[in-house]
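Below you'll find the structure I mean.
Note that one protein chain of the assembly has been removed; the remaining protein chains are unaltered in position.
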Amino acid sequence: MAASFGRGAMTNHWNDIANSDCIMVIGSNAAENHPISFKYVTRAQQNGAKLISVDPRYTRTSSVSDIYAPLRSGTDIAFIGAMINYALANDLIQREYVITHTNASFLVDSKFKLEDGLFGEVKDGAYTKDTWKFQKGANGVIRKDTTLKNPNCVYQLLKKHFARYDFESASEITGTPVGDLKKVAKTFVGMSHRPEKSGTIMYAMGTTQHTHGTQNIRSYVILQLLMGNIGVAGGGINALRGESNVQGSTDHCILFHIIPGYLKCPTAGNTSLQAYLDKWTPKTKDAKSANWWGNYPKYITSLLKAFWGENAGKSNDFAYDYLPKRDANYSHMALFDAMGRGVIKGMITLGQNPAVGGPSAGQERDALGNLDWLVAVDLWETETAAFWKRPGTNPADINTEVFLLPAAGSMEKEGSVTNSGRWGQWRYRAKPAPGDAKSDLWMLDRIARELKKLYAQGGVFPDPIVNLAWNYGDGDEPDPHLVAKEINGYFTKDCTVKGKSFKKGQLIPSFAYLLDDGGTSSGNWLYCASYTEKGNMMARRTRSNLKDDPIGLNQDWAWCWPVNRRIIYNRASCDAKGVPWAPNKPVIAYDRVAGKWRGDVPDGGWPPLLKPDGTQDPKAKYSFIMRAEGHACLFAPSLKDGPLPEHYEPLESPVANFMSEQQNNPVIKIWRPEEIGDSKEYPVVATTYRVTEHWQAGAMTRNLPWLAELVPDAFVEMSCEFAAEKGIENGDRVAVKTPRATIELYAVVTPRFKPFELKGKTVHQVGLIWHFGYQGIAKGESANMLTPMVGDANTMIPEFKAFLCDVRKIGKGGVA
Amino acid sequence: MSRGVLVDTTLCTGCRGCQVACKQQNKLPPEETTFFAKAGGYQNPADLSARTYSLVTFNEVENKNGHFDWVFARRQCMHCEEPSCVSACLVGALSKTESGAVVYDETKCIGCRYCLLSCPFGVPSFEWEKTVPFVRKCTFCFTRQAGGDAPATVNGKALDSEQRARHKETQTKPACTKACHTGALMFGEREELLVEARNRIRKNPKRYVNHIYGEKEAGGTSWLYLAGVSFKKLGFPMHLGERSFPSYAKAAKDGVPHVMLGVGAMLGGFYWYNQRCAEVAKKGE
Amino acid sequence: MKLDRRKFLLATGVTGASAFLKDLFGVDIDPSEAYAQEHDSRRGKITSTICPFCGVGCGMLVTNIGGKIVNVEGDPDHPINQGAVCSKGAAMYQISNNPRRLDKVLYRKPGATEWEEKEWDWAIPRIAANIKRTRDAGFIRKDSRGRTVNRTENIACMGGAALDNEECYTYSKLCRAMGVVYLEHQARI
Partner (left out) sequence: MTFQRIDRKIVTGPTVLLALLMLVGLGAVVMRMMNGLGATTNMSDVWPWGLWKSFNVMTLIALGAGGFSSAALIYIFGGEKYHGFARSAVLWGLMAYAFAGGSLMVDIGIPWRIVNPIWMWPEHSLLFEVAWCVMFYLTVLALELAPALFERFNLKGLESAWKALVPIYCIIGLSFFAYIMTHSLIWAVVILAFYGIVAAVLSRAGRKQSTPILLVMFGIVLSSLHQSTLGSLFLLVPDKLSHFWWSPRLPFNFLMSAVIIGLSVIVLERTIAPKVFGVPRQDELLAKLSRFIGSFLWLYLIFRILDVVVEGFSLAGTGHLTVAFGGPEKATMFVSEMFLGIAVPAVLLSIRACRNHVGARTFAVMLVIAGGIFNRLAVCFIGMNLPGEYVPSMIEILVTVGTVATMLLLFTLGAKLLPIYESRRDV
């Protein structure tokens, strides 16, 4: 989504789902994994909205849906492609929106084409991308054809590209009956392409955990942009986050490739701050483009000031040297690959349990044995912490020194978490942690202080540690308020910004006031405005009422990044004159009298593109301010695997790619090619998923008796047809085998799974829940023992959701 | 004014928040289960018990429109309008309150289990494993219902009037109905819920079968159900009839003083008659 | 009519005999009153929190009585869940009241078969020393092309999706200061 809109987060928020006219849940099972979201789905349905559930199996989401369409795991692009084709072929798109807010009118390099499933030349596992660019005029501005007739314009390319995805062809790939596919397309497009209507897509890991996960999302983006559904109430593409603070932890970039605030992690080539800025600050020659990322220098400088305080100054390039520079991919799979090779000697894990949650978990468990030391911080004895005594191993052979540190639970510490809808919400401490348990912040603080002490006496390159700004109070407990304030940022000197005077040490009111000269510090520019001189904005507790806030923005509840904007890209909810597409549920509207936007915090306060008389407003800016060109990308050249989504089969697939000769995504990295199964030996498609009653790798729920009671065992679900073929009865023990491992679980035989017909071939699919492991009250084998080490070309997210296996009955089960 | 709950199974997503909220409200111990307590998995535990006052049932069925459906219903005490258990209890440990709840007072119970036997819905459970066992069942959270004011402070701050009203309203609801996010469990006055249920059926005849379970069953219950499939498919007892079970017992019980008189008179009469016969016979001699 | 609990109990009559039996058999046959007091969500110190499970971010109210968490239920003021909870959120009480919770630093020596309990004062310096030893042994000042990279590739840091923002930020910051590049969390998987 970042490649399309500029940001990767859920565009709208939970309450806003109620404003939708059509909700498509695809690649997620929100009723089970984000149960309370259905408060708003149900509300929308009661207001007449239709709910569409697209899933390989009939889930609890499907059970309350108006339309259910099965699809074979990993074929979203073909499915959505057919919907896009239906919309384009029948001209059921919101044309004015598309012209105003997207790059549909942009002219693409005339040599760009798709041939044999490839978008050009692939060299050393990557596209050369030489044709993935827009035609530019003499002034450096992209050439456009707002009539959308130029054959090189994005719109025409799209039409051509998706024409191949007719219902019948798509159905052969997805296994969705043509009737269901048509019904979904007609309903979704019919309900949401009109300006006053909106449709939303709710997706999660079922979309991303594929070798073409990013392109799956891209297909949603294209559909939603054509429908005019981005930025509007009840619209958007809503990435449903699975953890309470996976949004916040991503915002703070506990990831190898970015640093807090989604700033790029410097690479070895960025040899100085200037080089870094030259490389990463986007530029535009179009005066109408706000190009918000042009503020890069302010954000990185403020971050360096927050990290190294007084020790970061102009004289030392703001301590830019202290930041580690990467020049490889250090993502999850690379990490465990390196650990397996013995490169990594020590590991710290805070509440993560890769022994259950990682792909090819068996190999991840083995890799842990190569560590000299492991520090695991958790509330429970997790599989990862106890990897050295897992079944089938001899602890004496494992020479890893393991520290298992008792952590405080969420009710036992104070701080904020950011939900999927980007709301930063403050949590209070209800009681102290039990026994010696401490908050992670306490532990980080102690370790940091200890390290500073050690490095003060010398060591390799001690400067970044010794000089690290680390002042979170003098008490036993570090003060989370001080951290929150540091994240928001302070003025580091008396100064005047945008006509307002500030004193040194004052909290910064919003990121618009950040400076690139070291006058401000801000640990994360996105959170600048979260904790200001007005107080802790994240702790606000005023719920709005429907009368004053008909679309449920709840602007006075907690705080939402960026700058309390509840629906991002909301300038796209209005036409070029600033009038909302949907007057019955406006997000923002331009008040000509006051000369400002009303409603939600707009994506920048500039006036709309056109004045009431239809003339251009010179002060205006385009709506997608996070993109250098100011428009949402129907055509997205920045991705690694193509500017347009194209169907490829999952790495392990039971069928050939019916769309082209190119079987898989051409630019993926396969870590262990010898462990890839073929469909002769492993004819069954497998996918993994979660259930309401457990959470992620399970430590937080399999240790809770009430939840262990609800789902006590690991299981694999399969169709009655497949079970009959294999002689399996409900409740039998079965073995599921892949080249990576074989695991034993219970079989759930259910009509909720149905075999797929793919060009006349019957393909069976089974589904495994993956929460289980060898620790806790409820124990069972981990489905991730089976999953392959291969990931998305862009994000390196592993392909958990589609792989091949074989299933065999091994014993009578315990059906009561 | 008797309260009840309208369970609209068509709105339930089966998240089981209500089931666990019930456990947390009553601090019920967990049960050791296996996944296959009931065919189809998921539904767990298999049945209500002294540790499980409420249970979401999972039903893979064909709905009234002939489509496959996964329907989630709910079992707990139905809080009958005329409860068999109350009629049964010989120490008055069970009683129907005016607010609708059928409540149990464990200080009286002797553990005879007549309430278990008599319940049309198989609800009350006995703590079989204990040496001093009690009967356990859904309380309709009557302690919550009887609750008073909202808390004085949250996070040490006083609540405003809007917040107070909200807190008061939700904390006097049964825990399950508070937990429910989709509105599948609707708490209110029984009469109003019946009106609501009839409206829903009328407005959406395709969605619902024309039957409000609990309106009349065994004399009516405080908990009412709507569904898109026949209640039989959801495992509800269908043969209870509309007459309340206690009415049978009441007929028998009301006869007691009459029997006492009648039998006495009859005995006296016979005695007198026989004595007269004997005297006459004696005189005859 | 509202049912007053106290009246209800009086009406039903807690008899002297049952009190006698309570003494005689040690059976607490009227725990309901104590229970009601202990679990009355209006008493005690009430704080708000956000559910630690999925990303919906529901509000919860936690009741602390006598230092113990006695009740956790949905926050009616919260605009998202408005008091509602799912099965996981409803089980939050058991995160706090759970004998399986770790309450001691556990340490496992290389090759050992069991955990040993340790004190923080022992563990923190040892962990820091491990970090320093490993970092110092593998720190890369310059890459093969002579460019300053200042990174360490032999320490990996993971996790964070369940932590508070303040913890995530300090974690991110500390790892960067240590030069860690193998830094990953749940968002990737």
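Going in written order, the chains are labelled A, B and C, and every chain counts its residues from 1.
Rule of thumb we're sticking to: a residue touches a chain if its C-beta (ideal position, glycine included) is under 8 Å from a C-beta of that chain, and two chains touch if they have at least 3 such contacts.
As the structure is a computational prediction, the values presented were derived from the model and not from experiment.
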item	value
Positions on chain B where the hidden chain makes contact	47-49, 84, 86-92, 108-114, 116-118, 120, 122, 124-134, 218, 237-241, 245-246, 248-253, 256-257, 259-261, 263-265, 267-268, 270-271, 274-275, 277-278
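The criterion applied here is as follows: only the chains that are shown with their structure count from here on.
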item	value
A-C or B-C - the one linked by more C-beta pairs in contact	A-C
Centre-of-Cα separation between chain B and chain A, whole angstrom	46
For chain B paired with chain C, centre-to-centre distance based on mean C-alpha positions, whole Å	36
Rounded Å distance between chain A and chain C, as computed from the means of their C-alpha atoms	25
Touching two or more other chains - residue numbers and ranges from chain B	15-17, 19-20, 23-24, 154-155, 181
In chain C, residues with contacts to at least two other chains	47-48, 72, 77, 81-82, 84-92, 94
List of chain C residues in touch with chain B within their complex	1-5, 8-9, 12, 14-15, 18, 25, 27, 29-30, 32, 35-36, 39-42, 46-48, 61, 71-74, 76-77, 81-94
Interface residues, chain A side, partner chain B - complex	31-32, 35-36, 38-39, 42, 58, 60-64, 428, 539, 541, 545, 692-693, 705-713, 715, 730-731, 746, 748, 750-752, 813-816
Interfacial residue positions of chain B with respect to chain A in the complex	10-17, 19-20, 23-24, 29-42, 44-46, 60, 68-72, 154-155, 162, 181-183
